[in-house]
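With one protein chain held back, the other chains of the complex are shown just where they sit.
And now, subunit A:
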């Protein structure tokens, strides 16, 4: 009896089970991919791995922390807060009134160099509580106009500092309009210290974003004067103070580069600063600081990075130790089913 006959004799109506030879097998093709058998590493957090990972992290982090901290400590930084001191005592009751008046705003300051400062010494001004990152402020500029003379009428985004008397303001917008205009000059032993204001902005800004042939126009000519003015004979890409200012800060407390002093300062040098305190931070209660700082390979003075690295590294070392101790003191029997939640709670649902 051939199986052929048998198959269909029992088939009844189920002739789907045809005994005809199968030409096209539907057997899936074997490959490690489709069978999900690709070679793989299956990381498991064994005590050995955990402890080694912690040790590795601390071994890397602690030296970095030390190096960062040393770098930060290397930096000499002089900060001079002047917004109150630079207002004549009797007028301190109405600071805003003073700053908006036409009074003489020159102010003399004196600082002492605590440690030797190697050139270049960067001069920054630091503002506080100044929301350069406010959306209205950030958006209030016209990149097209800054770059190209032809597009000086592109002032749509600059409102309300887009036009003045119907004519486009170049550079337009709130950022430019509120340009910082305090100035500083330094002298040591009655000798003027030159402040180099070249190359204080990003090269990409000068080359890419600010036009060579675009000159300030109608700037600060409107009813309300904001901040500083610009020399209309210098193209925008050479107005580095403006370029620095236009690159808006991330946080309400920020520094901006003012220039570089390219001589070394010796300890106990006394620096005389003559500053013009013109910029209004009094309306919103902002501080103004003048900062002189050297840099290290890491940048300016900030211990946070080093401390953070040391902390994390130390923590990891501690954890590595604790894990080792726990593992030595109380080695756990692996695969103990009593840990299963559904065994612990037999009522289940």
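In the analysis below, contacts are C-beta pairs under 8 Å (C-beta built on N, C-alpha and C of every residue); 3 or more make two chains touch, one makes a residue touch a chain; residues count from 1.
Please note the rule applied: contacts and distances are computed from a predicted model.
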Inset, instruction - Would you mind picking the UniProt name of the chain not drawn here, from "Electron transfer flavoprotein subunit beta", "Acidic fibroblast growth factor intracellular-binding protein", "Phospholipid-transporting ATPase" or "Phosphatidylinositol N-acetylglucosaminyltransferase subunit P"? - result: "Phospholipid-transporting ATPase"
Inset, instruction - Can you work out which residue in A:104, A:204 or A:233 touches the chain that's missing from view? - result: A:204
Legend entry - Hidden-chain contact residue, picked from the options A:163, A:218 or A:248: A:248
Legend entry - Contacting the left-out chain in the complete assembly, out of A:84, A:192 or A:283: A:283
Inset, instruction - From the listed residues A:164, A:183, A:274 or A:296, report the one that touches the chain absent from this view. - result: A:296
Legend entry - Hidden partner interface residues of subunit A, rising order: 1-14, 16-17, 22, 25-30, 34-36, 38-47, 50, 53, 57, 61, 64, 68, 75, 77, 96, 120, 122, 124, 126, 130-138, 143-144, 147, 159-161, 174, 177-178, 202-204, 208-209, 224, 226-227, 247-257, 260, 280, 283-285, 293, 295-302, 304-305, 308-309, 312, 315-316, 319, 323, 326-327, 332, 334-337, 339-343, 346-349
